[in-house]
Every structure is written in C-alpha cells, then in structure tokens.
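In this view, the complex is presented without one of its protein chains, the others remaining in place.
A and B are the chain letters, set down in written order, and residue numbers restart from 1 in every chain.
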Amino acid sequence: MADPLLKVTDLKIEATAYPPGEPPQDITIVEGVSFALEKGRVLGLIGESGAGKSTIGLSAMAYGRGGVRITGGQVQVNGRDILKLGTSGLRRLRGAEVTYVAQSAAAAFNPARKIMEQVTEATLAHGRASKREAETRAVALFDKLGLPDPETFGNRYPHQVSGGQLQRAMTALALCPEPELVIFDEPTTALDVTTQIDVLAAIKDAIRDTGVAALYITHDLAVVAQVSDDIMVLQNGHRVEYGATDQIINAPREDYTRALVSVRSIVHEEKQPGDDPVLQASHVTARYKGTKFDVLHDINVALDAGQTLAVVGESGSGKSTLARVITGLLPPSKGQITFAGRRLSSDLAGRSREDLRELQMIYQMADVAMNPRQTVGTIIGRPLEFYFGHRGAEKQRRVIELLDKIEMGAGYIDRYPAELSGGQKQRVCIARALAAEPRLIICDEVTSALDPLVADGILKLLLNLQKAENVAYLFITHDLATVRAIADSIAVMYQGRVVRYGTKSQVLAPPYDDYTDLLLSSVPEMKLGWLEEVIAHRKMESAGH
Amino acid sequence: MRGIPISALIGLAFTAAYFLAAIFAPLIAPYGLSEIVGDVWEPSSSRHLLGTDSIGRDLLTRMIYGGRTTIFIATMATLLSFVTGSVLGFLAAVLGGWMDQVMSRLIDLLMSIPTLIFALVVLSVMPVTIPVLIAVMGLLDSTRVYRLARAVAVDINVMDFVEAARLRGEGRGWVIFREILPNALSPLVAEMGLRFIFAVLFVSTLSFLGLGVQPPAADWGGIVKENKDGIVYGIPAALVPAFAIATLAISVNLVADWVLNRTTSLKGGRGG
Partner (left out) sequence: MHPVLILVVQRIALGLLLLVAASVLIFAGTMILPGDVAQSILGQSATPEALANLRAELGLNEPPVTRYFNWLFGVVQGDLGTALTNGQDIATSMGRRLSNTLFLAFWAAAVAVPLAIFLGLLAVLYRDQWPDKLISGVTLASISIPEFLIGYVLMYFVAVQLGWFSTVAMINDSMTLLEKLSAIALPVAVLTLVVLAHMMRMTRAAILNVMQSAYIETAELKGLSAFKVIFRHAFPNAIAPIVNVVMINLAYLVVGVVVIEVVFVYPGMGQYLVDHVSKRDVPVVQACGLVFAAVYIGLNMVADIVSILANPRLRHPK
C-alpha cells in the first residue's frame, strides 16, 4: 500500500516557558499524538485552548511558532520524514506541497503589498506556474470563493477589503500553488456568524473541487463536523478520541467528547412575563460624542424581576452600547430608563447609591475587569464595605459566603487574579456583582472569551444564582446557543435597532423576519450535512424571490 | 535578599556607597574642600589617593564633596520633576477633555526644544545658583515624567476594573489612589531611576560647560572642567570624576532595571 499523504507518529512537542520571577522551564505541549491523512481527505483537529491543536497542525510543515520545538516522533509527508529535512528541503515543502491558512487573515497579509502579489508569490517562488498562469489561477480561485470582481480583486491592498473577503483571499493564497495539503487554522473564528457560514461554504467547495487534503483546526465541533471526514479530539496535548466524523458526533466514546458534543444543552424552563418590569427602556436613542449618526434607534425593551432578557446581535449591532446607556456611561439623546419603578438619571453622576447598588455589571474579559493588585478578598469585599459598611469579621464572613456561592470556597480569599483560571476569574466577577445584592446584573458577553465547557459551567452557575437570589439578567451575546440556554425573552438587534423582540418561544418560532432568519440559520448545528441544507435552502429561497 | 540578581546587587552596593559618601562627606573627606595641600597635579600617593588637582587641592576630597553636590542636585531635581510630572500627568488622564488637551499641547511645545538648549537659554539670564539649577532641571525634565504618567494612567483608566469602580460609585480619590496608582507604580519607579541618571548627567554637563555649579563649590562636572587642561599633558585627573559619574549612573540603572523586572513579575502573580 502506498504511503499516506501525511503520517504523524508519536509526536512530541516542547516549548520553553518563562514564568515571571522563576528560571525558565521546558514544558511539554504535545505528547504521543499519531494520525494519518490520505490524499483528498479532511481531518478535523478539535480541542479547547491549550489543547495543542494549532501546534500539531503546524508540525505538518515542521514549523514551531515562538520557541516551540518538535522534539520527538516522525512527521512524514509522502513517505519522507520532514523533520529530517534541511532548510532548503523545508523551503521546497512549505508553500508548495503544504500550505497554511491563518486565523487572522488581517494580520497574515502584508499591509504593504497588493493581494494578487501575495496570493501568487509562493506559486512563483517555487516555479509551479508562470506569472500569467498563476494570476489566471488566482482569479479563478477568487471567483470560486465568491469574491466580488474577481478580475480586479487582486489589485487591492489588504486594508481595502473586508475581513470576510480577506479570509477567503487567504484560502486562495493557500490553494494557488495547487498543494497536496492545506492546514486551516481556525479560519472562521474571527468572523461574525452570518459571515462565517459563507466563508465555511466557500472553503468546503474549494476543498471538494480541488481534491486537496486538509487539516481543519477549530474549537467549534459543530463547524468541524461540516467540513471534515474524520475528527481527532485533543485535550492538553493528548489525543482523546479519533474517528469518523459521524461516529464522533453521533456516538462519542469518551466522556470528554460527549461533553463537547452536548455542550449548551442546558434545559431552561422559560418564565412567563409578569406585569412588573424591573427594567424598562423606552424610546432610547443614543450616539457617541463627536459622531454624526445614532448607534441606537428608538429602543423599547422591558425585563421582569428574576428573569433573563437576552440581547443578541453581531458586532456593530449596538448591543453593548445599550448596556452603556443603561449603566449611565452613555447618556441617551432621547428616551428614558425606568428601573425598579423609578426613573433613572441618564447620567452616571446623577444616580443615587441605591441605583448603582441594584444595577451591577459583569464584563466579557474577566482579566481586565479586576484590579490585578487586589486580592480576591478585597475585590469581593469592597462592595460590601462600600454599600453596606461591613468591616472586619463581618465582611470576611460575607466574602466566604459569596465564595461558596460561586463554588470556589474560602481558600481563594488571598489569591490575586493572575493566580486564577479564566473560569475562576469570571466567577469572582460574578461574586463581586452579587455582593451588592442587586436586582439586575448586566452580563456583557460574559462567556464568549471562555472555552465551551467552562462557559457551560458559568451559565449553569448564573441560572442557579438567579433561582436563589431572584436577580434579573440583561444578557448581551452574539451566541445564539447561549441565548437558547438561558433566556426568558429575547431582543434581536441589527444596526442599532431591535428587529425582533418577545418571549423566547415567540422569537425562536417562525415566521421570521429576514435578519432573524439569516442569523438563526447561520448558527452551526452539531449535525452532519447541516451546511449543505442551509446553503440549498438559501439558494431555493433566493431563486424563489 | 534571596533572588536578587548579581547585577542588581552590584548596582545596589555602588549606589549605596555613593549616597553614603555624599551624606557623610565631611566625616570621610581627608582634607578641606578648598584647602591647597600639595603641588599641581601630583600623582596618586599614600597622602593623596587620587592625587591633587589643577591648583594642588586633594582630588579625593574634592570628589567626595563634589559627589555630595551632584547627588543632592540630581536627587532634588528628580523629586521635583517626579512630583510635578506625575501629578499633572495623572490629573490630565483622569480629567480628560480640554484640560488634558491644553496641558498635553503645552508639554509637546516644551519638548519641541532640546532640553539642554532650553536650559542654556534660561540660564543665560538667570543667576546660576543651586535652587535655580534644581528648578530649571526639574521642571524641564518633568515633561518626560508627565508624558509617561499620563500614558500609563490613560491606559489604566480605560480598563474595565476602573469602569467597574466608577459604576460602583467610587469617588475620584479612590479611583486615582486605589485603582490607578498601584498599577502605575512599577513603570514610574523604573522611570525614576532613569530620570535620576539623566539629572546626574545633565547637571554634570552644565557644570562642565561652566554654566552649572559655580566655583568655589565643587561638583563632578565642575571637577572635569577644572582638570580638563591636564589631559593634553597626559594627566588623567579629569577622567576620575567622569568615571564616577558613569559608575553611579550605571549602578542606578542596574537597580532600576531590577525594580522594573521585579514589580512587573509581581503583577503577573506571586508564582502560584
């Protein structure tokens, strides 16, 4: 039997870590990973951050990023061990036989050179086509990938095209030399969900039409299920499970894989709206200082005590601006906010201490939401001291109580934020908000910086706390799976307007408006063939119009 | 003292030695400051460890007293520039708006003229006394401190934890002293070391040009000036104070480097 295109055997990868104030130490990033990839097949590498998936992907080009070293095992491409190649041998491999699509195309393109020049560069450098052939090929790829004006697209500079377009151009860059293997490193992660689906479909078509083999790296199992034939699940640099996509999705063998597949399957009974809203925004219109257009137009939403209103939308939809208006950081130009039966001052300075206490906020990046120079005890203790005047033993007792509520315990009281994991940091932020005994907590993308399983834990905690404390959440997110998991009512925002608003069952049931339809159908589902269904459905619809 | 790198220890030792010599100058110095005790430019001997200077004064004595003057002026100028620069910089960052604009543009203007040139222009009309020197050096140098303090504070001011404090209802005092200052301290302390070095070099340069500390008082730059003519005759007396300036500056630099490293690593946790 012929050699597989790519064969990785017992891979070991190490790096040097520089913990502050300590001598540098070698750490193992990947150990004992083996797999093989046949010509024309697609293998998905999936795992959470720190699983080593990008590192493994780049090992197929014998490349280590920033001090990462491949220290053991074999990586064979077409039967030869590329770890034994010299500099010139590697040069002939990279950009010719194996190519790479980076996560952030915006950073991966040289700002000083035209797109066409960069797309054809590897092809020309390796003598795989003449300049004219390479450019014809590039234009054909631009066309196939659905880029506008494929003939002239390449004459532009990277900053002159959108992020989604640049990501497709990056795919063209990787396919232009007609390689045998392409490594896709989270190619759609940085994109909005409605853009992601188009790029994903374009990549899938291009792989199919060119018959190239691919390693597809992502943290999103639903995405990888759409494009790959096989999937390898990784955790902490080790292989957890490896099998056909169908088996991994529909019959996972390992607990970890099962957890990944069933993520966001929280069951949450929708509460019925009452008639006593804790928060009501009426006709809110706002713009930023010094700009000439409104970022929010006539927003009307209400939220009942002890319930969750999810505000969902893509970047630029104005959902975070709404949070700034409610907190008083951005006074609205029109409209008003009613909170707990009283009209809130539009400006932060005009709000009473009671207003501030009852309306708390949790941020997306827990890292920067806590003062790195304060201990967990100080961070949680300050609202107790500030709003209730608790001091000494009383404060200490309440802090420990709150630490128990967020399932962390008294042992963390003297830790600094830097000594906590991402999920723990977010929990401390939740405790800080709870310490004020608020009626409403604004949660601004609180789970989007976290790995799926950690995010799940945070969502469950928030739901339990809501039951126990009867606190309302205004939950801002771009992630519809999160919305399904926790919302009682939903407001869909698009370009500064609420385009759909109602209880969860109303909003998520047809008939839909165009935008909500687009948004809902773009969310990858953990189901084989989902991408084709959606694309076919959309084609039918646009043909019908 | 565990974990202090060897370079920082050396720096610390030299810095401490220079400062102690400055403080206890009258006790250590073997002769009087202006006492003529020997011939012109005597070589090093057991009576005069560093030899004598251009008019026969003991060079070691002049070095010790000179160090006292140099270090005193530099310390005072550093303190002045620090207090002025960081207070104004923090204020500009926290107040924002037009106050920030006006202050920052004025500082830009001051920095558009090289410090030495501007100092010379001002000193051409001012009486050159030690308080004037300290004021001129301190105020001119505070522009650099202002820029750093403002930049650091602006960065911290937009962090979510500062916003969280504002939303909690904390006053400006808490925000500046409890949220911003602890996080701004490490770059500022390291900068203080650099500003001190700069002040030492600056006052030495002015004195060397004859526009700093005036005779009969001595400082290191002035001692270089007094003895520079000896160089041509192969007498290295002028190199002694110059060498002292360099070692002091390097020592403080080593210490500042260490402080910066130590405090930034503290920010990243206490090693789990």
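Here are a few things to note about the model shown:
Heads up, the rule we're going with is that a contact is a pair of C-beta atoms (placed from the backbone, for glycine too) under 8 Å apart; a residue touches a chain by one contact, two chains touch by 3 or more.
Remember, predicted model here, so these are calculated numbers, not experimental data.
One chain is not displayed; in the complete assembly it touches the shown chains A, B. Although one chain is not drawn, the whole complex shows that of B:M63, B:I180, B:V224 or B:V255 it is B:V224 that touches it.
Within the whole complex, the absent chain has one touching residue among A:M61, A:A286 or A:M493, and that is A:M61.
Note that of B:L59, B:I107 or B:A249, the residue touching the chain absent from this view is B:A249.
Although one chain is not shown, part of subunit B still touches it, namely residues 108-110, 112-118, 120-127, 197, 201, 204-205, 208-211, 221, 224, 228, 231-234, 236, 238-239, 242-243, 245-246, 249-250, 253-254, 257. Although one chain is not displayed, its contacts with subunit A can still be listed: residues 61, 63, 65, 90-96, 99-100, 102, 104, 107-113, 118, 121-122, 125-126, 156-157, 159-160, 173.
Methods note: only the chains that are shown with their structure count from here on.
Centre-to-centre spacing of subunit A and subunit B amounts to 49 Å, using the average Cα coordinate of each chain. Note for the complex: subunit B touches subunit A at residues 3, 159-161, 163-164, 166-170, 178-179, 182-183, 262, 264-272.
Residues of subunit A touching subunit B in their complex: 19-22, 327-329, 348, 351, 353, 356-357, 360-361, 363, 365, 368-373, 382-383, 386, 416, 418-419, 432, 436.
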